[in-house]
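Of the protein chains in this complex, all but one are displayed in their positions.
And then subunit A:
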Amino acid sequence: MGRPDGQLVEEKVFKDPVHRYIHVRDELIWELIGTREFQRLRRIRQLGTTYVTFHGAEHTRFNHSLGVYEVMRRMVENLEKKMTWDEDERLVCLAAALLHDIGHGPFSHSFEKVFGTDHEDWTRRIITGDTEVNAVLSRMGSRFAERVADVIGKTYENKLIVSLISSQIDADRMDYLLRDAFYTGVSYGNFDMERILRVMRPQEDQAVFKLSGMHAVEDYIMSRYQMYWQVYFHPVTRSAEVILSRILHRARELMRGGYPFRQEPVHFQSLFSETLSIRDYIRLDESLVLYYFQEWEDEEDPILRDLCRRFMNRHLFKYVECDPSKQMLIWPELQELFRKIGLDPSYYLIIDSSSDLPYDFYRPGEKDERLPIHLLMPDGSLSELSRQSDIVEAISGKKRTDHKLYYPRDLLEDQSEYAEEKRRILTLLHAQEGS
């Protein structure tokens, strides 16, 4: 199928609703897409539990990874007009873009929080370990796989390449904003990506943007800001996420305590015992997790059963806004009341904070903290974006912290038992919200 120069005899295209077409010309990329580790991404949703809020958000990490590859391919094509580019570096860039999420597991944000796993570590292990992906990459040379892993891990010596895939404005973010907006059906994630790519200029450490393209970059920043609050940080999605992580905690606790599961979670055993191999990890996907959750709806353990039923049937926890400085005054009483009515507060009274979210929005930050977006001024100097843009400056300094307290309101409103305690709990929770 391939030619001596590593190009496919005939270009392959994937039809894509965001970028119209995804073009594959390199044999390397085509073969990577065909590996079992990459195909597994079809069974992992890009937005985890967001589908319970926005029913269209069923797109997967497979779609997104192809999208990031396509954005990177276009970036490289544009940059090649402005700088000399080593063919080998071009392939490292494209492979890194395609594989940047290869280490994500099912509902990976919750899994990482509960089990301390890190999808970036798994990405490196899958790229450099005994896998089909590694076998394909190794054909390009002995250090090729290592270089791809270094780009994704942001430790590659060519910082320009790193910044194209991981910075404040990169191929990854550009694809997921457009893609997530498309699949959730919201209208505010859109921006003019073509314009941004056209005004992108390579520098030693990062790509910068011509001042004339500032408004396109502003639009991207606004999209990121709006998607953060309207989609990524939606309180209903967070409720599903809270319940999901509690299920995982409960299942692990039961397993460690020798609980006799009706449906033994054999696929999670090495995860629970922290002896997870690449082979075990690759077998984990969302179909498998949801299979167990469905089975656990009939478990004897009342907490696991209840949480799984809630998750599977979208019978989620409600929430009140939470101010930690006031919360601390009522927290001991709330916990005691929950115990009194037979609800374990570590499963039924949960604070979720904005810092728990794996998304952020732009702010310039402190010198040497992380690289801000720079504009290329007409005199050749660089200027940080918020110093030129009133719009970006206005949202950079805005409050973006938020805490919510999640609880099972349905159980508290059923006052056939412990009516007095439940009324007191509801009073405390609502006083918190109203204060």
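What we mean here is this: contacts are C-beta pairs under 8 Å (C-beta built on N, C-alpha and C of every residue); 3 or more make two chains touch, one makes a residue touch a chain; residues count from 1.
The rule is short, and it goes like this: contacts and distances are computed from a predicted model.
Colleague: There's a gap in the complex where one chain should be. From "Sarcosine oxidase subunit beta family protein", "Ferric reductase like transmembrane component", "YwgA family protein" or "ABC-2 type transport system ATP-binding protein", what does UniProt name that chain?
Modeller: For the chain not displayed, UniProt's protein name is "YwgA family protein".
Colleague: Would you mind spotting which of A:159, A:195, A:210 or A:305 touches the chain that isn't drawn?
Modeller: Checking each option in A:159, A:195, A:210 or A:305, the one touching the absent chain turns out to be A:159.
Colleague: With the full complex in mind, choose from A:31, A:70 or A:112 the residue touching the hidden chain.
Modeller: Touches the omitted chain: A:112.
Colleague: Among A:89, A:192, A:205 or A:344, exactly one should touch the missing chain; which is it?
Modeller: Considering all chains, including the one not shown, the answer is A:205.
Colleague: With the missing chain put back, one of A:203, A:327 or A:388 would touch it. Which one?
Modeller: The one listed residue touching the chain not shown is A:327.
Colleague: For the chain left off this view, which of A:16, A:89 or A:120 is in contact with it?
Modeller: A:120
Colleague: Mind listing the subunit A residues that contact the chain we can't see here?
Modeller: Residue positions of subunit A that touch the missing chain: 112, 116, 118, 120, 153-155, 157, 159, 205, 323-325, 327-329, 331-332, 351, 353-356, 360, 364-371, 384, 387, 399-401, 403.
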